[in-house]
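The complex appears here without one of its protein chains, the remainder shown in place.
Chain nomenclature is as follows: A, B and C, assigned in order of appearance, with residue numbering initiated at 1 for each chain independently.
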Amino acid sequence: MEKETENKNNITALSANVERVFSEAYYIGRASTAKGVVASYIPELAKADPTAFGLFMLDNNGNSLCFGDFETRFSIQSICKVVILAAALKYRGFRGTFDHVMMEPSGDAFNSILKLDMRSNLPFNPMINAGAIQTVSLLADLLSFDELVSFARELCHDEGIVLDEAVYKSEFDSGDRNRAIVYLLKSKGVLMADPDKTVDLYFKMCSLSVTARSLASLGLVISNGGIDPVSGMRLIEAEHVRTVKSLMFTCGMYDFSGEFGVRVGVPAKSGVGGGLVCAAPGMGIGLYGPALDPFGNSIAAVKSMEHISEKLGLHVFDY
Amino acid sequence: MEKETENKNNITALSANVERVFSEAYYIGRASTAKGVVASYIPELAKADPTAFGLFMLDNNGNSLCFGDFETRFSIQSICKVVILAAALKYRGFRGTFDHVMMEPSGDAFNSILKLDMRSNLPFNPMINAGAIQTVSLLADLLSFDELVSFARELCHDEGIVLDEAVYKSEFDSGDRNRAIVYLLKSKGVLMADPDKTVDLYFKMCSLSVTARSLASLGLVISNGGIDPVSGMRLIEAEHVRTVKSLMFTCGMYDFSGEFGVRVGVPAKSGVGGGLVCAAPGMGIGLYGPALDPFGNSIAAVKSMEHISEKLGLHVFDY
Amino acid sequence: MEKETENKNNITALSANVERVFSEAYYIGRASTAKGVVASYIPELAKADPTAFGLFMLDNNGNSLCFGDFETRFSIQSICKVVILAAALKYRGFRGTFDHVMMEPSGDAFNSILKLDMRSNLPFNPMINAGAIQTVSLLADLLSFDELVSFARELCHDEGIVLDEAVYKSEFDSGDRNRAIVYLLKSKGVLMADPDKTVDLYFKMCSLSVTARSLASLGLVISNGGIDPVSGMRLIEAEHVRTVKSLMFTCGMYDFSGEFGVRVGVPAKSGVGGGLVCAAPGMGIGLYGPALDPFGNSIAAVKSMEHISEKLGLHVFDY
Partner (left out) sequence: MEKETENKNNITALSANVERVFSEAYYIGRASTAKGVVASYIPELAKADPTAFGLFMLDNNGNSLCFGDFETRFSIQSICKVVILAAALKYRGFRGTFDHVMMEPSGDAFNSILKLDMRSNLPFNPMINAGAIQTVSLLADLLSFDELVSFARELCHDEGIVLDEAVYKSEFDSGDRNRAIVYLLKSKGVLMADPDKTVDLYFKMCSLSVTARSLASLGLVISNGGIDPVSGMRLIEAEHVRTVKSLMFTCGMYDFSGEFGVRVGVPAKSGVGGGLVCAAPGMGIGLYGPALDPFGNSIAAVKSMEHISEKLGLHVFDY
């Protein structure tokens, strides 16, 4: 395990307590990896090291903490839904987005097609596959993949984000359920771009390579109301950030979203690649642990966050 | 319209801005009542005046604002789910409660039986009927109805809360869907008390008579971390309050919970009697408007809260 | 194994081939009992001998064949749905019945509540629990239980049919899912009698004690167009019999109805007590084998019928 404390601008140093809590959380997380299972639905994901675990914290005073495999690159997977939603809000606006996708938690597994077919013509929210694909269709004729990558790099403060070609190929080859979803959306008359182009762009977005560090930066921008604390630049409009945070809170953790909201209580989004981004008060936290729990969330990341939130009082509804 | 400002302890007076925003919200709410429809599934509810609207705000400095029908008594209906959950947490503890009911938003209408039958044996969360009935079964052999009424009076600072016999009779006579739910829970082997006793206690809890003022008090206790700001007494444990708030946030507004979270962003719970309780930062807000929107929420209360949250920046994820 | 051939009136003797086929079918059936499991959802049913198997054939020339446990009494369970439907058609007529229950195969397990809640207010057909309970509600204010027992005795040519009190008590004590169904029907406004009275009458009908021989008589009356071939009396109207047969064909074997229609091809109804009634061309066949397959059908009875139908060409769509 490597550990490192950077304090770039020395405005407010991290307390010893914060350091200890993160250190404990790292050990708790790593110890739990053995109970999880690496995702296998896409062959490329199955290659990940199940014992890997990385943790990166960045606060808005410029302090950071990092542990373990915090620089390992992995595919962003469902966490790209946060980037997609932020882009849709930026380029299409609130109405231009939510005229095409709802905001309701669905309480369903990440790949459910059932809800889409049952009640409404619009997908439940942008944090499930159907909703993210629908949201991508709002962007497919407006932005190139390269432009979306640039936006992701900006949000994550990470120029190293590129398309992981092997993951993309794996997504493309195994993406039939997402193809079923895009054609179902098309058949309902709600999809806003060509189905092949849409689902291909979605596969590419899922295949972006990130690190725990990049996710911490993303979390901090969101936590910080959309402003990059390093440059001071606004990357997401204030009114859009609260939308993103609300939907991460209610829908970001698959079928565990409600319980994560109760136990951890911070806006978060996980991906089956093992990543987790958290936008905690005053800090962004990025985690990487490819061993997943039955809900599809990184088991180490969830265990770590439970400890961190409890010990540091990060729950949004803590008094 | 009557308006009244009490400032009992003068610690911090309300700003003119706060007063103006609430006043505007009251007018916005009242203007919207014509677009809603009074609930008719229980005959007794159908008698309510569709144009009625009341608004009561109480802050933790002791300031209050009140408008319109803030003293009209109406039945608490689904808002009793908050009282039931708080009681279960108090008397059964966190594990003793959530071993028997889940915490996941279901994204379903208030009377859905479908979800209960499809995926799991445990109801999705304590804010839907199946979950609240299940939670009542944890209390039915432990507390009398009178003890639960006392707890409700305490939380709402309202000795006037009594059983509305006419509503109770109406609930009892029309409660077949809830009977179906209780027997379904029994048949799944998860119900923790006698089904008739359980559903009867649930009907009684739904028939408690409250006012916008009592709901404001309830909201303030929750907002205030479980401590009654008047007496300084702790009524709900701190760790239980954050659970209650989280579940109100993700599941409190029926099929509009996600959108209310995005647009208003405060823990809230509505009832088909027209009530709405909101636990906003530093204040409790109680509303009463029996004209409902298609989701079963008071149309005036929702419109009012959108205005109040936006103008006063109450959204929990506002920066 | 006991075997016995009665030929009361000698009009047309059974061929040696028919006797051999039934004898083979009996051995095939008995050999398969080890692969099944006795129903346990009602304690009283769990007491049955899993190796028991009885087979009784009665043709409209008065010939009969009987094997094994053909005189063992067991509870009729879901086969009472055939009696209930015949009674409803007799006392309420075709329109008076099917204004209140549909005729569509549901392809669902015997105790599904899901379909009831999803699509329509009327249960799918009288061969599933919800549909049978609904059909009972058409009779509950018209006929006493004793009158229904008399009708069952007549159809089954069996004065020994009585209420099995132990099974009834077991049904009553374990019948919460059926109570859920009856209250759901009530809440939808479609139930035609008091819910408690209706479900109690249904429990009683399920608790009638029959034998393989009584089911063979029932099958023969149905096969024979509603006329008792012994007495020559009409027990069911011709146009009602074809309705009963059609619904037995499309919906009589739980989730195996379609496959039984393909493989065996005769109107049939099974019960979780292990009974099976078949209305084959020119003959009624009653079977009893309490070891069930995963669909809830008697495993021995199904295997026997596959052999009999294939060897004797009983499939209704055989050329």
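Here, contacts are C-beta pairs under 8 Å (C-beta built on N, C-alpha and C of every residue); 3 or more make two chains touch, one makes a residue touch a chain.
From a predicted model like this one, the values you see are computed outputs, not experimental measurements.
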Touched by the hidden chain, restricted to displayed chains: A, C
From C:N178, C:N224 or C:S270, residue that would touch the chain that is not displayed: C:N224
Full-complex contact with the absent chain, from C:K90, C:K169 or C:R242: C:R242
Of C:I28, C:M103, C:L142 or C:V162, the residue in touch with the unshown chain: C:M103
Touching the absent chain when the full complex is considered, from A:R179, A:R234 or A:K311: A:R179
Where the missing chain touches subunit C, by residue: 102-107, 115, 124-125, 224-226, 238, 241-243, 245-247, 249-251, 255-259, 261-262, 265, 267, 315-319
Contacts of subunit A with the absent chain, listed as residue ranges: 112-114, 117-118, 176-177, 179-181, 183-184, 186-187, 195
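Operating definition for what follows: only the chains that are shown with their structure count from here on.
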Topology of the chain contact graph, where touching chains are joined (line, ring, star, complete, other): line
Label of the chain whose CA centroid is most distant from the centroid of subunit B: C
Top chain pair, ranked by number of contacting C-beta pairs: A-B
Angle of the C-alpha superposing rotation, subunit B to subunit C, to the nearest 5 degrees: 180
Chain centre separation (subunit A, subunit B; CA means) in Å: 32
Length of the line joining the C-alpha centres of subunit B and subunit C, rounded to whole Å: 49
Per-residue overlap in subunit B, given as positions that touch at least 2 other chains: none
